[in-house]
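Every protein chain except one is present and positioned as in the full complex.
Let's look at chain A:
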Amino acid sequence: MSRKKTPRSKGASAPAASAPLAANGSRPARPIGPPPPARPSLGGGDFYDVAFKVMLVGDSGVGKTCLLVRFKDGAFLAGTFISTVGIDFRNKVLDVDGVKVKLQIWDTAGQERFRSVTHAYYRDAHALLLLYDVTNKASFDNIQAWLTEIQEYAQHNVVLMLLGNKVDSAQERVVKRKDGEKLAKEYGLPFMETSAKTGLNVDLAFTAIAKELKQRSMKAPSEPHFRLHDYVKREGQGTSCCRP
């Protein structure tokens, strides 16, 4: 928020330029590019080997920004955040099997009319996290419409994952876990239930995406194939175990 910003003079406070990409990108998951001519620059803490663009999509109020902030900062934005208008992004560098993977995560406004503004960015996305809110049936019913949108505008080989968020609100839940699983199966999507509030499965969702993208772009022929579906199924935590 603008009023949270410290007044200070320009120029002196230039944000650090992102380090250029240092990976040999290969399709299908070609990392963000093209690499700038002069490389490499040392970005200090911002150093990475490979970078990918991930987008968060889903209805207004399903928790896209909260999920992102939980992943980025490990915090929950209870009543301190504002509706996302337009499009915004945050970066996070993950260590995936010794490789520094930078995820450039794009957060989008969920309201339907903003789709005509944001879908221009789908085509550059390497992965899409599609969210619904387990306490809001309409957001679940709209998943099909989102998938249609994605099919039309995203790359055909985009990594896609379905997330049912807000599972901490057990009392208000109206979408059962098995409904989410069924829908995911129907469309062949990896699926998890998450909670930006408790952090359940949040890191896992992003890590899984990072592993898949890294594997796709730099897999050595001898390396075993990373299976996103299996990984998510194996590592994902249920929600029933933690609650009386």
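Structural remarks
The criterion applied here is as follows: contacts are C-beta pairs under 8 Å (C-beta built on N, C-alpha and C of every residue); 3 or more make two chains touch, one makes a residue touch a chain; residues count from 1.
Heads up, the rule we're going with is that contacts and distances are computed from a predicted model.
Not every chain of the complex appears here, and the one that does not is recorded in UniProt as "Growth hormone regulated TBC protein 1", selected from "Growth hormone regulated TBC protein 1", "Large ribosomal subunit protein bL19m", "Mitotic spindle assembly checkpoint protein MAD2A" or "LAMI_0B04918g1_1". Within the complete assembly, A:Q104 is the residue of A:Q104, A:N165 or A:T207 that touches the hidden chain. Even with one chain removed from view, chain A keeps its contact list with that chain: residues 1-11, 13-15, 17-18, 20, 32, 36, 38, 60-61, 79-87, 89, 91, 104, 109, 111-114, 116-117, 120-121, 138.
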